[in-house]
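Since the structure comes first, as structure tokens, the remarks are kept for the end.
Omission of a single protein chain aside, the complex is shown with its protein chains in their original locations.
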């Protein structure tokens, strides 16, 4: 068996490869569950379908996907520009921190400005945190991969410092949590009787906007040229650095938005554990979705389904919680590996050995 | 006229019979097991806090057999996810849920309002409701005793304390330990290192090593991993474990460990739910109700000390002694509890100062 380069990439496989990957994941999942339980089929059902088979499940599914999707759209823009921003987690946490600080100013208020202020503050917090990585990159030539990882740890410690210190609820028995935000600061519920709040609508707005920016705008074109061939971008006279800043600011603002939406959405207060790693999951989602808004949406739904499936399989079948990340890794492997078929074809040629001119 | 009154009555009677038989049938169906769920913030298998709940979970499963059906969800982080887990459990027919992390508190309140028929027993929180009770153990009683033991075993008069986060419960433990140690050595000092994590064996190990290096010859910990026991064993000093018996991680070093004992409490609560007598309560119990205890004492502890500990334990149990009996001074020398009085539960539960003898400043 060997790989042979296709004369032209086969775009049919752009759609077939995720399907093949899904099949492989299901197959390996079936094998895994067959080993762990008596009813692999039922386990797969619990993992992938039972959780979203009613209104409650659907609303929870979309709710869980919201912060990850917001981060992932921003990351996709970054990655199209070849800026490897790993820092969505830190930007999200800063958005949550700054947003909460503002939300606490509205504790006794019924002002209709409360929600917009919190959201704006969160976006600013995230954007500034990303800007920091941008400054380090464009002023000091420091790799954004590394600085954003470090900034994640710093943001995490800053958030903890705030929630154990200045933002701690004075009436909360000294526990590390902020006061509960006022009703006026909480995002209204979108779907009655569920937790799905209007924050979900942001994803519905951001997705087409991301698509417009990347596919239809000149700035988007410039961004991608700068990402794929920086030399050509410079030659064409594109403001490469400024584009880099813009891209980082957008993705930081979106991650910050995700953080703000979490604290005034399902949480309703600032706690030390705002995010169970949404910013990291978003990286996977962005790459799984091939940096395309529609692909990202599908990938985000898939990843949040995996999280919910892991919970449900514990509740219904007593399976271990580690299975979720094991599954995520497997799935990603299959998706990445199957993409080879877009550019290469597999040749099975028994008997005929391809000439190896170099040996 | 008679017909007019009899017919409706008959109809009423038949309704009544049908209704009664439905009731009886559902009563029969009710003999289906009570569904009980436990939610842990960490993996159940580690030696820390979640492990103690899981041990008690196994105990109640043995006690009640097929009268209950138990579900466990572990590794559920504090935050937005727990609300969904709680709702999923309620929807799956669980009638009694034990969410065991403080960070679940506000989610429990929200879900309890939505599912008024489901009973929640929230560990370590302070918010009750019509269907939410709270419980925790007075682990500081054991902490105090372990401090007394440390006082007897320490030669350098210095103890080291590896702590996770500066929340009241942890501060209370540090203070109780210090008071216990200073009841034996009046000028003993306790050094605290915050590792900012409930579970990071590497950091806990380094913190323990640097405390030992600074002269501490007894360690105590309010973290989940046994790393500081291992550090003490390697350095040849003593250590006090936490949560459960950690002696297997350091046979010589491990003096004892203040332990949670949830068994009796869980059995009592499940029984109350089964017979319908459950009421929301705020339970904070210690030695007296067998909710906390000490792990078996290290044989190196002299018999005289063991006897002293036993008598103190009995006194605490009987209510004749309280670890936070005045005079309790803080670091600035200010009296926090006047002589002859005992700190009340309200002050205990929101403690935010170090007692005299603890080194360093409490982070805020």
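Labels for the chains are A and B, by order of writing; each one numbers its residues from 1.
Assume a contact is a pair of C-beta atoms (placed from the backbone, for glycine too) under 8 Å apart; a residue touches a chain by one contact, two chains touch by 3 or more.
Heads up, the rule we're going with is that contacts and distances are computed from a predicted model.
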item	value
Name per UniProt, for the chain absent here [options: "ABC transporter permease", "Ion-translocating oxidoreductase complex subunit D", "Spermidine/putrescine import ATP-binding protein PotA" or "NAD(P)H-flavin reductase"]	"ABC transporter permease"
Residue among B:38, B:51 or B:64 that touches the chain left out of view	B:51
Selected from A:53, A:109 or A:143 as touching the chain missing from the view	A:143
Listed residues B:121, B:137, B:169 or B:209, member touching the removed chain	B:209
Among A:129, A:164, A:181 or A:307, the residue in touch with the chain that has been omitted	A:164
Of B:96, B:145 or B:195, the residue in touch with the unshown chain	B:195
Touch residues of chain B, complete complex, unshown partner	43, 45-48, 51, 75, 160, 191-197, 199-207, 209-211, 213-214, 225-227, 230, 234, 248-249, 359-361, 363-364
In chain A, positions touching the absent partner	3-5, 84, 136, 140-143, 145-147, 149-151, 153-154, 157-158, 160-161, 164-165, 283-284, 287, 320-330, 332-333, 336-337, 339-340, 343-344, 358-359
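The definition used in the following text is that only the chains that are shown with their structure count from here on.
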item	value
Residues of chain A that touch chain B when the two form their complex	56, 60, 63-64, 157, 160, 164-165, 173-177, 180, 195, 262, 265-269, 271-276, 307-308, 311-312, 314-316, 318, 321-322
Chain A-facing residues of chain B, complex	37, 43, 71-81, 83-85, 87-89, 91-92, 102-103, 106, 126, 165-168, 171, 196, 349-352, 363-364
